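With one protein chain held back, the other chains of the complex are shown just where they sit.
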Amino acid sequence: MYSSSKPAETAKISVRAARPLEYYRKFLEKDVRPDGRELGEFRPTILNIGCISTAEGSALVKLGNTTVMCGIKAEFATPKTEEPSNGYLVPNVELSPLCSPMFRPGPPGEQAQVLSHFVNEVLNQSCCVRKEDLCIKTGKLVWVLYCDILCLDYDGNAPDACILSLLAALKSTMLPAVKYNEETEKPETDSVKTEPLHILSNPVSSTFAIFDDHLLFVDPTVQEESLATGTVTIVTNDNDLCLVQKPGGSPVTADQMNTCFERAFSRSKEVLRLIDEILHSIER
Amino acid sequence: MSNSSKRSNLRVMSAELSLLSRPDGSATLFQGDTCVMSAVYGPGEVRINKEQIDRATVEVIYKPRSGLPGCTEKSQERLIRNTCETVLLSSLHPRSSVSLTVQEMQNSGSLLACCINSMCLALLDSGMSMKCLVAAVHCVLDFEGAVFLDATDKEEKGAQACVTFVFDSVDKNVVMVHAVGKYSVEQFNKCMSVCRTASADIFHFYRETMTKKLKRS
Partner (left out) sequence: MRETPLTNCEKDFVKKSVAENRRIDGRQPYDTRKAKITFGVDRGSCQVQLGQTRVFAQVSCEVAEPKPSRPSDGILFVNLELSPMACPSFEAGRLSDYGVELNRLLERCLKESRCLDTESLCITTGEKVWSIRVDVHVLNHDGNIIDAASIAAISVLAHFRRPDVTVSGTEITIHPIEERDPVPLSVHHMPLCVTFAFFEQGKYLVVDPTDLEEKVMDGKMVIGMNKHREICTLQITGDIQLEKDQVLRCSNIAVVKVTEMTELIHKALDNDRQVRASGGKFGFAESISIEKVTSNQMKGSEINMEDAEEQASALVLSDQDSETPSDTIEDEETVVHVLNKGVGSIGQGGASQWTIDEEEAEKMQTEVKFKMTRTKSAHKNLPTATDGDLGDNSEEEETIVLGQDMKIISQQERQNSQKMQTKTGDVKMKKGKKYMKK
């Protein structure tokens, strides 16, 4: 079955397939992971802003192999009767069978729904876009921003990639200038003049996986996620925390939480610098 | 916010166990006016596609009071299910399923905490083996940085941050945390230690409830 010239190789393959935990632990003893990363190291992050020309704002993020694309489309809508001067922000995360064999075709599965809810919570709690800013005419016309986040390749750590792509896309969104014509009760858009969206805060997410009840490492791949005994997601918002979520899993001590917070803050600085430099490169 | 006094204790908790005749374990928990009913069936038959060879499959269904379940409900289900999986000794029942249903009946704040506590009571009532008990405590941070334990829904609306912690009974470590809003690391740690102290009350309540039910006289 296997060629005789590679006995050591085949042994390694068998160990990895049959006893993934043991294999993994051998690496962790030396404070490193199979792909060569340290426990506190993120995978290389590539960000491409403005990749979809037909959308008002867009971004493509590659976090190692995990590829997530976010597109922002703006449309007109009438506001709710109870909130006449609030626009709408509608995020939606799609995990299609395209990105991983784990997901089946059909209605959104549990993971996609959980991610959609997560993105929605981050948007609401961080107040990075104020709903009042999306209002054109109180009670009559508001903007609705559809934020479609599509995962193209799922290799673990979807929340981080989704939030990063969403933030980058929102920061690059340009809305056409609109005037509300009182007589015809119709909006008039200026096809030339565009205004950038006013972003008030910068949420950045960092996900940690808990392994063997006492080890914490950052940015898990999909295999690491399946072996992990728990995860912690921390969303920082400039210098404050915005959302801390640990859905069950092994208990952690307060010290470990504090270590995670520090790493999350340092990651947020890195990521915000990345976004800023890229936005500058577009303007130049 | 200035009208409500600073609450530094949990609201009145009442529980009723075994009130439903069909499920293996059931519990209704009241925390102030918030009411949640949980029921457990298990270990029982599992569908072939969900079967796990080394442990029981835990299924959680969260039913909101009105409307069809959406993404928020799926998110709550995931939080409750992961907490349940941590607590249950599921490896004792391989190739079977444990089905837990949580029904929201009234929401006057601290809903997630009430759900987790009622789930723990229902599991206790059903007699399933657990590694440890869990206690959930909810608190809010107002804009002045004061901590309100077990907030009502009015207090939640005007708060800067809402935090729910779940602690285990053995080491009092954090099993689950769900914290949203705007807060600093120091404020987070402050909430954590306040909630940890409050969780002792809840563990005491569990003990009293089970003693009352199982004592002979």
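The letters A and B name the chains in turn, as written, and every chain counts its residues from 1.
The rule we apply is simple: contacts are C-beta pairs under 8 Å (C-beta built on N, C-alpha and C of every residue); 3 or more make two chains touch, one makes a residue touch a chain.
Since this is a predicted model, take the numbers as computed values, not measurements.
Undergrad: Since one chain is left out of the picture, which of the remaining chains does it touch in the full complex?
TA: A, B
Undergrad: Check each of A:104, A:179, A:193 or A:214 against the chain that is not shown and name the one that touches it.
TA: Going through A:104, A:179, A:193 or A:214 one by one, A:214 is the residue touching the chain not shown.
Undergrad: Since one chain has been left out of the picture, which residues of chain B touch it in the full complex?
TA: 8-23, 26, 28, 30, 33, 35, 37, 39, 41, 44-46, 61, 63, 65-67, 97, 99, 101, 103, 105-106, 108, 147, 149-150, 185-186, 189-190, 192-194, 196-198, 201, 204-205, 208-209, 212-213
Undergrad: Could you pull out which residues of chain A are in touch with the chain that's been left out?
TA: Counting over the whole complex, chain A touches the hidden chain at residues 2-3, 6, 9-10, 12-13, 16-17, 30-32, 34-53, 60, 62, 64-65, 67, 81-82, 139, 152-153, 155, 214-217, 221, 223, 253-256, 258-259, 262-263, 266, 269-271, 273-274, 277-278, 281-282, 284.
By definition in this document, only the chains that are shown with their structure count from here on.
Undergrad: How far is the middle of chain A from the middle of chain B, if each middle is the mean of its Cα atoms, in Å?
TA: Measuring from centre to centre gives 28 Å for this pair.
Undergrad: List the residues on chain B that touch chain A in their complex, please.
TA: Listed in rising order, the residues of chain B that touch chain A are 70-72, 74-75, 77-79, 81-86, 167-168, 171, 173-185, 188-189, 192.
Undergrad: Considering only the defined contacts, which chain A positions touch chain B in the complex?
TA: Touch residues, chain A against chain B: 110, 113-114, 116-118, 120-121, 125-126, 230, 232, 237, 239-254, 257-258, 261.
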